[in-house]
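For reference, the structure I am asking about is given below.
All protein chains but one are shown at their positions in the complex.
Showing chain A:
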Amino acid sequence: MVVWTDFERSTIQDIFSKMDYEVVGPAALTRCLIVYPWTQRYFGNFGNLYNAAAIMGNPMVAKHGTTILHGLDRGVKNMDDLKTTYAELSVLHSEKLHVDPDNFKLLSDCLTIVVAAQLGKAFTAEVQAAFQKFLAVVVSSLGRQFNYRAVRLHKVGVSLKTLNV
């Protein structure tokens, strides 16, 4: 059970409430695809990812970046039960999308850097610690399903239909 200090809670709420998801999401995802190009393996049907310019101008990437931020938003609103909040998305990422969970950390690092660039001096060491702790718990929750090899989808009470994919 994750314990959040008052400072951590208010810091996370504050950062996300001031964030433009449609700017930060695309910025973080494009940075990830450029800095860690092997992550492009999951976006084969996104069209032109041939170089940095193409990635930064790609509308599918931008849209997906925003989707990811909205996924994080769920966690911001449910900080005391991230495990349950991300149970379905964990199943999605492991059973359907087959994403190597190491990639979650890569994207987290890029998101941290984008937020650092946005907040400048306001992104103090203490704020960074809170932000990275939040992302680490989200990443851990997203990675839970990967360990449950024997668990079948129906046992978790989830069907692909409810996941909307």
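By our rule, a contact is a pair of C-beta atoms (placed from the backbone, for glycine too) under 8 Å apart; a residue touches a chain by one contact, two chains touch by 3 or more; residues count from 1.
In this text, contacts and distances are computed from a predicted model.
Trainee: Given the options "AP complex subunit sigma", "Hemoglobin, alpha embryonic 5", "Potassium voltage-gated channel subfamily D member 3-like isoform X1" or "Large ribosomal subunit protein mL40", which would UniProt use as the protein name of the unshown chain?
Mentor: Of the names offered in "AP complex subunit sigma", "Hemoglobin, alpha embryonic 5", "Potassium voltage-gated channel subfamily D member 3-like isoform X1" or "Large ribosomal subunit protein mL40", the one UniProt assigns to the missing chain is "Hemoglobin, alpha embryonic 5".
Trainee: If I consider the whole complex, including the chain that's not displayed, which of A:A54, A:M79, A:L119 or A:V137 touches that chain?
Mentor: Reading the full complex, the residue touching the unseen chain is A:L119.
Trainee: Using the definition of touch stated at the top, determine which of A:A52, A:M79 or A:V137 touches the missing chain.
Mentor: A:A52
Trainee: What is the set of chain A residues that contact the non-displayed chain in the whole complex?
Mentor: With respect to the unshown chain, the touching residues of chain A are 30-31, 34-35, 52, 55-56, 109, 112-114, 116-121, 123, 125-126, 128-129, 132.
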